[in-house]
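Yeah, one chain of the complex is gone here, protein chain that is, but the others are all in their spots.
Moving on to chain A:
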Amino acid sequence: MNRVLPILTVLLAIVVIWYVAAIGMNANWQNTLNTRAALTNVPFTDFAQQTWAQDRPVLPAPHQVIGEIWNATVALEITSKRSLAYHGWITLSSTLLGFVLGTALGVLLAIIIVHNEASNRSLMPWIIASQTIPILAIAPMVVVGLGAVGITGTVPRALISMYLSFFPVVVGMVKGLRSPEGIQLDLMRTYDASPWQTFWKLRWPAAMPMLFASMKVGIAISLIGAVVSELSNAAGGGLGVRLLTGSYNGQTIQIWAALFIAAALAAVLVMVVGFAETAVNRRMGARPA
């Protein structure tokens, strides 16, 4: 109860601020509408309710967004092109595939970098440079380019997710694999351990905290990569497409609904990685926090 109460308080505050903001931001358009309809002297309580019930509000009220989510998921066939569950699944599948590929690539690069000074110097600048290129510029090239050679669907989108998510994993794992102290490494040397044994018995387990920390970042930006890649191919579907069509048509409620689904998806994915981390920690005998 002690933990729930502060969270609920903050949530309540956000909802209140949101409703108030919705009145302010939608007031102009509501005034225009009321003038056209020759309505004058609308009482404030009625006016507030009007601003919360517009078709295309500047800022939709929370209940409008929740209603839209309900209508576009539970109340709709999952195969429908308007179903947020359908689009959410498209985004989720490329997010997950991209995350798995990105984590694997990141771990692999980190292992190479840690074991070879030459690759440390040659690879690291490129890895950092790769993240300075706006993903919005790369995504269409990859999606359209691969589409031209017949690769469409989940794979090109997953590649964009991978492109974003491998980075935190590389950086985190390089740090993690280098985290053993000097005497822990010396110890391996006194046993004449092979590099392979030093890796599996020391470096890899020592890197676990960093792996999970970077995977949490990685899976969240993997989702961003998936959404951005969907903007390049509106026919392919996904939450990104819902955002895009929503903004073309001024369907702010639809945009917010898609945003909410994406945010919820990200929260759940980060939580899943967190659960995996807890399970691994328990197996590795970590001191309970």
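One rule holds for everything that comes next: a residue touches a chain if its C-beta (ideal position, glycine included) is under 8 Å from a C-beta of that chain, and two chains touch if they have at least 3 such contacts; residues count from 1.
The working rule: contacts and distances are computed from a predicted model.
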{"item": "Among \"Condensation domain-containing protein\", \"Oxidoreductase\", \"Heme exporter protein C\" or \"NitT/TauT family transport system ATP-binding protein\", UniProt-listed name of the chain not shown", "value": "\"NitT/TauT family transport system ATP-binding protein\""}
{"item": "Which of A:184, A:249 or A:278 contacts the chain that the document leaves out", "value": "A:184"}
{"item": "Sole contact to the chain not displayed, among A:65, A:96 or A:202", "value": "A:202"}
{"item": "Touching residue (missing chain; options A:25, A:66 or A:193)", "value": "A:193"}
{"item": "Where the unshown chain meets chain A, residue by residue", "value": "181, 183-184, 186-193, 197, 201-202, 205-206, 208, 284-287"}
